[in-house]
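For this depiction, one protein chain was excluded, whereas all remaining protein chains were kept in their positions.
Per-chain residue numbering starts at 1, and chain names A, B and C are given in the order in which the chains are listed.
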Amino acid sequence: MIRRGTEKMKRVTRLVSTVVLAATVAMPLAASAADRSVKVLGWGAKSGPLKSFGVNSEAALRSAIAQINAAGGVKLGDGSSAPLEVISYEDSACKKDQNIAILRKTTSTTDAIVGMGATCSGSCQAMFGVLQKKVGDSSDSGVQMPILSDTCIRPGLAKISEWAFRNVPNEVAMYDKLFAWLRSENPDVKTFSGGTETDQGHSFITHTAIIVQAAVRHGFEWVGPSVPELGPKVKQGMKELQAAAKTQHWLMGDTNYSVQARKIKKQNPDMILVSSHPFSACGFLKEMKRQKVKPKLLVGLTSSASQETLNGCMSAAEGLIIPTGFAPITPEAVSANEIVSEAGGFLDLHSAAAWENAYLVKAAVEKAGISANSDTVAEDRRKFRDALASISESAGLIGPVTRDGATGEASKPYVYVQVVNGEWKVIHDPR
Amino acid sequence: MLEVKSLSKHFGGVQAVRELDLAVNAGDIFGVIGPNGSGKSTLVNLISGVFPATTGEIHFQGQSLSNLSPHARVRAGVARTFQNIRLFPGLTVWQNLWVARNSTEDTRAEGISFRWFRKSGPVKNEIDAMLEFSGLADKGDELASNLAFGEQRRLELARAAATKPRLLLLDEPAAGMNQEEVRDLGRRIRELRQQGMTIILIEHVMELVMGITDRIVVLNFGSKIAEGEPAAIRKDKSVQEAYLGQSEDG
Amino acid sequence: MDYFLNLVNTIGIHTLLGLSAYILLLTGQLSLAQAGFFAVGAYTAAVLTVILGWGILPAIGLAMLITGLLAFLVGFPALRVRGLMLVVATLAFGEFVRMFFYNFRWRVTQEGVEVGPDGTMGFSEIRYFAEHGWTSWEVTSLIWVFVILVMAIIWWADQTRSGAVLRAVGEDELAAGTVGIDVTVVKMAAMTAGGVIAGLAGSLYAHQITMLDHHAFTVLLATFAIAYPILGGVSNVFGTLVAVIFIQGLLVEGLRFLGDWRMLLFGALIIVVMNVKPRGLFDSQTLRWIKSVLRLHLSRRIS
Partner (left out) sequence: MDDFWFEFVEVTQSIGDGVLFGSTYALIGIGFTLIFGAMGKLNVAYAAAAMAGAYSSLAIYILFDAPLVVIFIVSAICAAILGYLVYLTCFRFIPVHNHLAALMASVGGLFFIDEVIVHATRGSPLAFPSMFSEAYFEVGPYGIRGDLLFVFFIGLISTGVLLYVLFRTRLGLATRAVAQQDVAARLCGMSIHLTNSTTFAVAGLLGGIAGAMTAAAVGILSPVMILPLTIKGLIVTVIGGLGSIPGAIIAGLFVGGFENVVMYFRGIDERDMYVVALLFIFLVFRPNGLFGKTITRD
């Protein structure tokens, strides 16, 4: 009985492996058969806990490109038009080695002129490190492939390579303006404290280098563990803050937030910062609610301005204020939002950037005047990169996106949203 | 050659061996018998260092074994077999002997050359001789786990002998054997003695014990109740009582 | 080409990682500490090339030495326990190392830019290969010289008495002791050798991936390290290589066309393989099959 079962299993495995092998061989052949088009390849986390990021970005990117193609595609260097084509949207699983593998795959096995990934900041950092640092530096054997990313939000990543571009909000400016506005709106709010997840680089550094300093700059008083070095400049007192406040931080996979919440409760701040992804932000918010901690203001991390937060803790997140680079407040944004929802994704801070990137690619392609032949790929990539680098302003969904040529960082319009009655609502529009 | 002085071993409340004195002369085949649970196997485990004695001393060729780990005792010249065979089942017969043949001075050089060129050298010759001795000459490349029961017994004996011990402890080597195999085993044990090994034989099979031993010790409840030549032991009253008592118990 | 070379590099590095666990597995030790040694090797080599400006080879050499030493020291307490206890003890060690690097900061300013490990932010821009103009072929060659060297050494050791001794300890520690094998020494030697190889793998990984942070060295990596030899089978070194190709080549890269179903199949296929071939993909049965196929092929040719 068991033997026969094993035999059967063996036959099944043989069948499966044959199919898999055949498919692996057939895939690249099928991809190269298409006619002249401007090819891009995207990737993001489509498995693992951050799956939603990849799924949303893919839906946004594909929808935007479909829209561009419906309107006639892009103009090439010889004056003809060609459609944009997404060769595929790969799953990088938020792993460094997989991101690098996809980057190299895109570069060496496809005719894509730009790679559009990836989800996690750490992975981006590794991927950007593989790229050539300075364009045209022949002593540097790094990969020469333009990357236009929508999610690598950790501060300072763009300077790793001249081939790397990101369309991510400038958190320094966002939080600076946010607290300025909060200051003027809420004169009775004086003190603040808060926590972050220390195992996620983006949350941790944004909290300790940007958000806290921005609050201090606008006259809020830090009532957490004493940090004399803390000041209004970005990164001022960051290390000291990291060392002093670690008893009110947590990890992304934590299940118990009682100590952290109690510590913050004892400090009795008027405003609490929860600089954390939805997984742990929700855990912490729920713990605060249980311990009946009711601050006058609740400020969150950009990455939490998403559907996931509502899924996880709609009622506990009530009142949470977050600056974000996307909200359906312009006609373009509303229509994009509808299209992407139909395609099975949500448009948020990150995936809206993927949508915008499609249009940015169109602009750069038209400016570069590429030829989109399979024998001019390397040349096209270089032209595309230079064109992308020279674009200092492009149209975003909720307003123009500008890019600083020196640092490579983008500067995007933003709005402030708040959870009101279980929904994200724009409470202020500083544009 | 081997001297055991007031050796005791407790397992929790159970006293497996109590105040035991033994002296084994070089070149003897020394029998240890006794009913089940009389502490025979514990004695072997104590001498070979599988676990430490609670109290007492073991001297081997004037050297105290008490603080030596099992492998150091092997190097001092004490080898053993197990009542329930413990071969290296995943290794070949050849490898089982190779591992046990513990001198490293020549095996290092021989390792690959033997495999690749099938050249003969002192180690190969020696191991081949061991295989011949245990009647496994044609099974050298067989996995130990694929051997028949009797063959496994023979291999274990050969493996213990391959460490070139001065003293060999055999823990019920005849268990589960038929008469012919037992006779065969007796012949092999005598041959090992001729090679210069002293042998302590723990056995239930009286035919073997009475046939080949020079002296016998009888244990009961961890204590020595008799000692002497086989013929004398056979007539000893206390021994008969001990065995009778056991057979009544069932 | 670049992509395939990159995949070949990944396979090489993971093979080394798997082999470091393979050696321990021969002696019957299931160690989840290999990810820890891997991390130590990675950080050491990266610090040497980035901060101290060493060449890649001396950096790899010292990284191997340090991880070997560390493995030797860790071996003392860890090898007091066995079985599942050892699994959890080594897991604890691996987590300890991870958390150490999670808190490890050593920033220096070079040409106006801060470089070096930065705690939870990671250690980025380990760009030795790119900065020194190494082509992909050269990187692959470097990695595979090491892989082939290590595989050859282990394979050779397996043919000698040392290999039989390692396996004997793995089969039955008590019996090994009673045929004169110093079990502690053998286990410590295996632990140290495993540490050295994991350190080598780590130092290559650091330069291949250019960015290190604690996310890379979790229990998951440690699980992969033991998964390779178990999945491949411990009858010889090629099993580990086969398993790495199966996991990294087929499950991770080969199944990409399945999109987000890929990782779902990942776990399921591991279960299937273990059910169909509990002694590993490359067990003695497979070996016999390959031999018979080869023989058939040869005999046909002759006739």
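Note that in this section contacts are C-beta pairs under 8 Å (C-beta built on N, C-alpha and C of every residue); 3 or more make two chains touch, one makes a residue touch a chain.
Computed from a predicted structure; not experimentally measured.
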Chains shown that the absent chain touches, full complex: A, C
Contact residue for the chain not shown (choose from A:189, A:241 or A:282): A:282
Residue among A:254, A:332, A:386 or A:429 touching the omitted chain: A:254
Touch criterion as defined above, residue of C:71, C:154, C:168 or C:230 at the omitted chain: C:230
For chain C, residues in touch with the removed chain: 25, 30, 77-78, 80-85, 87-89, 91-93, 95-96, 99-100, 102-103, 218-220, 223, 226-227, 230-231, 260-261, 263-264, 266-271, 274-275, 278-279
For chain A, the residues touching the chain missing from this view: 2, 5-6, 47-52, 55, 198, 245-247, 249-260, 262-263, 266, 278-279, 282-283, 286-287, 290-292, 307-308, 311-314, 316
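Here is the rule we go by: only the chains that are shown with their structure count from here on.
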Chain whose Cα mean lies nearest the overall Cα mean: C
Furthest chain, CA centroid comparison against chain B: A
CA centroid of chain A to CA centroid of chain C, Å: 32
Averaged-CA centre spacing for the pair chain C and chain B, given as whole angstrom: 42
For chain A paired with chain B, centre-to-centre distance based on mean C-alpha positions, whole Å: 71
Touching residues (chain side chain B, partner chain C) in the complex: 48-50, 69-72, 74-75, 79-80, 82, 86-91, 95-96, 98-100, 102, 104, 107-108, 111-112, 115, 159-160, 162-163
Chain C to chain B touching residues, read off their complex: 156, 159-162, 164-165, 167-168, 170-172, 174-183
Chain A to chain C touching residues, read off their complex: 6, 9-10, 13, 20, 23-24, 27, 46-48, 51, 54-55, 89-91, 93, 96-98, 100-101, 104-105, 107-109, 122, 125-126, 129-130, 132-133, 139-143, 154, 160, 198-199, 201, 204-205, 242
